[in-house]
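Supplied in structure tokens, the structure appears directly below.
What follows is part of the complex, with its chains left where they were.
By letter and in written order, the chains are A and B; residue numbering begins at 1 in each of them.
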Amino acid sequence: MTDERSPHLELGVCDYPEHVPQDRWAVYAQQQKALGLTYVRIAEFAWALMEPANEQYDWGWLDQAIETIAAEGLQVVLCTPTAAPPAWLVQQHPEILPHDARGQVRTFGSRRHYDTASRVFRGYSRRITRAMAERYGQHPAVIGWQTDNEFGWGDTARTFTPAATEAFRTWLEERYGTLDQLNEAWGNVFWSMDYTAWDQILPPNRLVADANPSHVLDFQRFCSDLTVSFQEEQVTILRELSPGRWVTHNFMGFFGGFDHYRASACLDFASWDSYPTGTLESIHEWGPGGDALALAYARTGHPDFTAFNHDLYRGMTGKPIWVMEQQCGQVNWAPYNPLPADGAVQLWTAQAWAHGADVVSYFRWRAATMAQEVMHSGLLRHDETPDRGYTEVQALSLDAFPLGDIPARVALLHDYESLWLYDVQRHAAGLSYWAQVMAYYSALRRLGQDVDILHPDSDLSGYAVIVAPALTVMTPERAAHLEQAAEHAQLVFGPRSGYRTVSGRTPEDGQPGAALARLQGVRLLNFDSLRPGLEVPVAGEDGAPFLASSWAESYRLEGAQARYRYGPGPQAGQAAVTEQGAVTVIGAHSDGLIQAVLQAVLQRAGVPVEPLPEGVRVSRRAGRTLLQNWSQTEVHLEGTVLPPTSFTLR
Amino acid sequence: MTDERSPHLELGVCDYPEHVPQDRWAVYAQQQKALGLTYVRIAEFAWALMEPANEQYDWGWLDQAIETIAAEGLQVVLCTPTAAPPAWLVQQHPEILPHDARGQVRTFGSRRHYDTASRVFRGYSRRITRAMAERYGQHPAVIGWQTDNEFGWGDTARTFTPAATEAFRTWLEERYGTLDQLNEAWGNVFWSMDYTAWDQILPPNRLVADANPSHVLDFQRFCSDLTVSFQEEQVTILRELSPGRWVTHNFMGFFGGFDHYRASACLDFASWDSYPTGTLESIHEWGPGGDALALAYARTGHPDFTAFNHDLYRGMTGKPIWVMEQQCGQVNWAPYNPLPADGAVQLWTAQAWAHGADVVSYFRWRAATMAQEVMHSGLLRHDETPDRGYTEVQALSLDAFPLGDIPARVALLHDYESLWLYDVQRHAAGLSYWAQVMAYYSALRRLGQDVDILHPDSDLSGYAVIVAPALTVMTPERAAHLEQAAEHAQLVFGPRSGYRTVSGRTPEDGQPGAALARLQGVRLLNFDSLRPGLEVPVAGEDGAPFLASSWAESYRLEGAQARYRYGPGPQAGQAAVTEQGAVTVIGAHSDGLIQAVLQAVLQRAGVPVEPLPEGVRVSRRAGRTLLQNWSQTEVHLEGTVLPPTSFTLR
């Protein structure tokens, strides 16, 4: 895609010509060009302007907007506008509205007020996509497409409409063939939940109490497939009518509403929207450190939360990503929305590049003077003066950021089905799938590792170390695939590995099931769920014990050796960390323990390890090394002085 | 009104003859007279007794009740009973029931189960009002009327019924004329929210995510207007049939569900219901001090929370108020309902007088022996023995509290539209409109100031200092009005001044818009939203810096001078407090800073300043000075010893 055009990082911006008077368009385009931007993303929510009434199109303004941008030599990223269905469409077809988990209709007035299961809406989605693609698909300034916007935003990934209920039954019939198969797969015998007719099946909402997790898992898969196929319909049209242009989607960080691997399969590359301070405010409750961390990194976000998503989305297609929306000032949607620290926009941009972004596109050009996001910043203030982020962007030297490969020797395995099953039955309220995965990712980053995040069933060759923090769902095929990987790499498993079959039951022969048990050399004994303050010591052969919190599971050794064992408590003396050949299993949740074990594994694999101070991270790309300090204090590292919120490139 | 009748504070009580056997009526009236009361408010929720079936009236009991009270020389305040529609009416017209924000109907069984938008209910409201007024409007013992009861109680200020939806569309059509005007005013282009037909418009509830704040603002205005017109219909009838009697309404403290200025326009004076300990329990979370303050003032409430509402409601019509319901023991509706401290009832009564109450009417005579408020106290206990408050009332010397003027030299500006826009997008979760306003009010009170609270568009002449803590909504007319005021007074603005236009957008030329910018001599640079623990230093030319929390905004100087600037952080070196002529702008939220700046401004204006110790407040009326100690510790002040929960009058 971008390889031919530039040897280094490029920049873009999200702009909304329809939000400002037309006399500003040329001025903005000139300013954007002068700032060193290459791309302008437009038309994201502009359906009502393009099609102000049913089948009555008004392209004049968009023609003009594209021409104005193109006239400056900028390139245009167009969006299908389906995230914001117009009022006339909702009025004519109220059945396209989504229903919430209580079964209540959600109305027009914000965005994403559509049901992915609605055949009616899909028809309109295809029609507006086709209309746009026919008009602009081959426009020389149009370089590529974004489908819709942030699938799943506003809790819309799951759908509870009558249309969805119907489609869910069909989906299940296709998956299972017979009700007997479905009843067996879900274990419906448990509470007399066996179905005797397909139309007895409902979404797993509005129940008296908790639903069968297998029911939830398949409903989640079904909803995920709806998002996937909804997007595919648009991509098919864009491929046909806009040849030579790429297609992407702007995903959200830490969003598990659908399987992003499946959603990315039809894209040229994945993009995501990076809001480091907003993300920190929203997720610090499940992240390490809680309020203290949220305070310490209030003005930059935490480096690992952002880097994780870069690596995650790079792994979707294995190709460089776009940051389609990059925070360049304060956001408006978190409980608190502080100003970023001086230097934060450069810090974020450099990190994005180092973790695989070929393009960073700032959100947004000028702060909106109306509606929901009026308190959100842009590169320009409301009064059109350059805001703080503008100045930082202006000062970037793009040729310092050459494109190229990331020399990751570590792969981290991630799987949305494991996420769904893990989170529907956390068992220890304070620990989620993302939190467990992040504990391993952060440990690797603290050890100076570049990390590829991959689906467990993907090609794992070429890595020295493979880490599977929370592969709850295991199949014999997956176990065999991992066994193969262990022939050439060190393999590390976290707790709850192999707890569940593909249909959400436990293996009949106990966790982690025969195939994985053979690979790991262990069988699960017990798992302990620890409330805040309840901690369990875990000791190796020497050194002070670590304290496990939230989770601690133990193993019966069937070939493996125990490297760490539990101290006093219900699992006293039982194996907490085991090793069999190249395979290590970590059963206790402890940042220190995870880091110590990973460090030993990395060293065994011959991978250089570089423990880093708090807030400092290293990343490598295209032969260059980026050293960043995300903390608010000066750090001295091997002769280098890193001021707060700063980076150096070597 | 009351001027002719008494030269000093008078007392009343809320009584419910229908709650007790008839043989108690005369006994109570004698006791009330003996206690020194002048007024008895009755018939507040007695619709079902007056009209036990449709158009079948039973006045006998009420005739008798009024006669019994009148026989003792007491005067009667009558209430329209519309806050409690009878069961037969609901059964006959279920369409009068309100719907909650989820669209669910709310049923009979408590009170306020009516929809202000219901034409049907309005008919019944007018009918019962007319029937009462015809019967009692000219009764010599009837001195005045209270409309309904506590408009908006029980989250009923906003209405989401089909009738309300219809009426909202009509209201919008009247306001905007065309959909183009409405779409432009709201900035509906933002997310393709443009309407192409009036009946596409819905209330801003049940959306996928946040609504357009302009949509919320107009819906709030519309709902407010419904309350206003609902009351006006009753007042018109009372004016016609009960000449020479006053009409008031008993508002609630810190309630922002409707525009109380507009609701007060048709009243003779405003009243409110003062429950200092209940209010403290309910609102301490947004007030300064949080739990610690709630604990310190658990048995009296906080002086400023109560005084603010006295001043607020006095400012509605500019006339003395009634405290229509004055807590005289413990309440029943807060999470905790402690006994008031010894002396608290006298403390509250004295403060009410000093802040403009001509009458204080205690709630209620005897504690109810049935239903929802059985745990609420009265002047008499359930067993008819005098409760603690009774004894305190008995000991009051009313001639110590002469009626007369309050010599306020400071005006504080307050506006419900600013409240609505501020709170719908707080941006910093911990700071609300009321909290920001209270920070300024409390600082003035700590400095010994008497304060008039006024609508920003009202007559501002005669004040030495005018403080506008949070005037979010600004128009050119309002700015011009304030500019005029600045010719004769010092003018102080708090943060977020002029952030929004009358339709909820930001000024196209940036905040605070040209007109206010000219007056202030500044333009907004940035605003910072600070999570708990994140603080920003603000320093003047000398002295230790203050620490801003929650909010910090900075300015570009366009004529003004910076008096305080930010220390290290994203706004380092930027102006935090500015001054241009008589106009001061405070951009940082800090109790200490606000007090320091206000003190300097007051001194510049020649207003005497008297910093007071914690919990001590001074108030002046009719030439007398009331010094109160609301704390639970003894205070020594200029030779005076103030025991806990006590006051002295000079």
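Heads up, the rule we're going with is that contacts are C-beta pairs under 8 Å (C-beta built on N, C-alpha and C of every residue); 3 or more make two chains touch, one makes a residue touch a chain.
Note that the coordinates shown come from a computational prediction; the quantities given were computed from them, not determined experimentally.
Of 3 total copies in the complete assembly of this structure file, 2 are presented in place.
Just so we're on the same page, only the chains that are shown with their structure count from here on.
In this assembly, the C-alpha centroid of subunit A lies 46 Å from the C-alpha centroid of subunit B.
Taken in their complex, subunit B has these residues touching subunit A: 102-103, 186-197, 199-200, 202, 204-215, 425, 427-430, 505-511, 523, 525-534, 569-572. Residues of subunit A that touch subunit B in their complex: 16, 18-19, 45-49, 52-53, 81, 84-88, 90-91, 98, 104-113, 153-156, 281, 291, 294-295, 298-299, 330, 332, 335-342, 367-375, 381-385, 387-388.
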